[in-house]
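Take a look at subunit A:
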Amino acid sequence: MRVDYITGNTAIAEAAIVAGLKFYAGYPITPSSDIFEYLARELPKHGGHVIQFEDEIASINAVIGASWACAKAMTATSGPGFSLMLEAISLAVITETPLVIAYVMRTGPSTGVPTRAGQYDVLQATYGFHGGLVIPVLAASTPQEAYDLTVKAFNVSEMLRTPVVLLTDATIAHTYGKVIMRERGELEIIERIRPLTPPDKYKPYEPVKEHVPAMACFGDGYNVLVESLTHDERGYYAPRTDVQRKLMWRLYRKIVDSAPKLFDYSAIGLEGCDYAFISYGSTALSAQVAAKMLREKGYRVGTLKLRTLYPIYEDGIRKLVSSAKKVFVIENNVGLYYRELRAILRDKEVVSVPIIDLDLPQPQEIVEVVKQWL
Partner candidate 1 sequence: MAVAHPLDKYLRTDRIPTMWCPGCGLGIVMGTLLRAVDRRIKEGSLKRENVGFAGGIGCTARMTLYPLFDSAHVIHGRAIPFALAVKIVKPEMKMIVVGGDGDLAAIGGNHILHAIRRNADLLVVMVNNMIYGMTGGQVAPTTPRGLYTTTTPYGNPEREMNMIKLTAALGANYVARGSITHPQLLEQYLYKALGKRGLAFVEVISTCPELFGRHIGFRSPVDLYMEIRKRIVIKAKPSIEESDYSWEKGFVIGEFVDRDEPGFTDTIYEYLNKIRGGGVQ
Partner candidate 2 sequence: MGVRGLSQLRIAANKYFINIIPDRCKECGLCIAVCPTKVLGRGSERNLRGFRYVVALNPEKCIGCRNCEYNCPDFAIFIEVGAK
């Protein structure tokens, strides 16, 4: 165990190394680039490769390739870069390729304010790619969480053979914090399931455990097929409804059924509360302070900070805020994740508190907006 005083971006890079990162491909983009630079300096010392590709498209496709050579692989980017990666994320979904994308959100749309924060891309992070499935999205609000969730992101990607997004923003990226870094041996590190069957019996897309197939890699002698087309368990293209149905439901279920296992949050004062604040990422810090201010004024306000945004664990969230009469969803955007929560909290009044701020929404501003609803 080590203790250090590092930024959110550095925490991600450090955690990736501990998780076993062996290949990083990237293209510079503010405010994610210092993850890249840090890894360029440190990862080779651990025998890993860091390569700057010609664009984000090449980067993510290289990450997929590296993962199929059985290296743990990641990239880091921000909104515009993530948009360029979307097509390949879809490829990673259908080919069930474990990989991690650290997504450091900045102010948008388009070039926006590249150095400043926002939470505009929370939906793009999981719904952006074509094909209508879901990938896990974890959200950090402090350097410590960035560290812990990066390790978790790798574990989830390996366990479920899926791309995983670790979502932060420009504020967390450059916030310093005390980070307790656990080393290998002090942490649970999950590795993908490798085939136990001999090559002639191996089917690259046949689930062996909870919808997840075992993964052989390039060079293992298994004649693997990485197939972007709709495929059967052998990886053979099969343009048939029965095959498509089976594949879609398996890819969907393996993520969505894991929601309880992936659910990660912190709750303060939710038991017996009248009002619940739900937030995530850097804005959760503002929401917690705002809640504290209201509690000091006698209101029974609890906060739920979500660290797992997708898959959504509906029952878990419902239970946590069950005593609240009103639920406020506080975000640094026009009210995006609110739509998700409104859909699952149908028996409650769910209020969107969208506060656009280039940095952190001010707690006082949250209090003022919320007060009219109390």
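Candidate entries met the following condition: all candidates are chains of the complex that A comes from, given by their letters.
Observations on the structure shown:
The definition used in the following text is that a residue touches a chain if its C-beta (ideal position, glycine included) is under 8 Å from a C-beta of that chain, and two chains touch if they have at least 3 such contacts; residues count from 1.
Only a predicted model underlies this, so the values are computations on that prediction, with no experimental measurement involved.
Any copy counted, the candidate of 1 or 2 that touches subunit A in this complex is 1. Put simply, subunit A touches candidate 1 in their complex at residues 22-23, 25, 44-45, 47, 49, 51, 53-55, 57-59, 61-66, 68-71, 73, 87-88, 90-91, 95, 218-229, 236-237.
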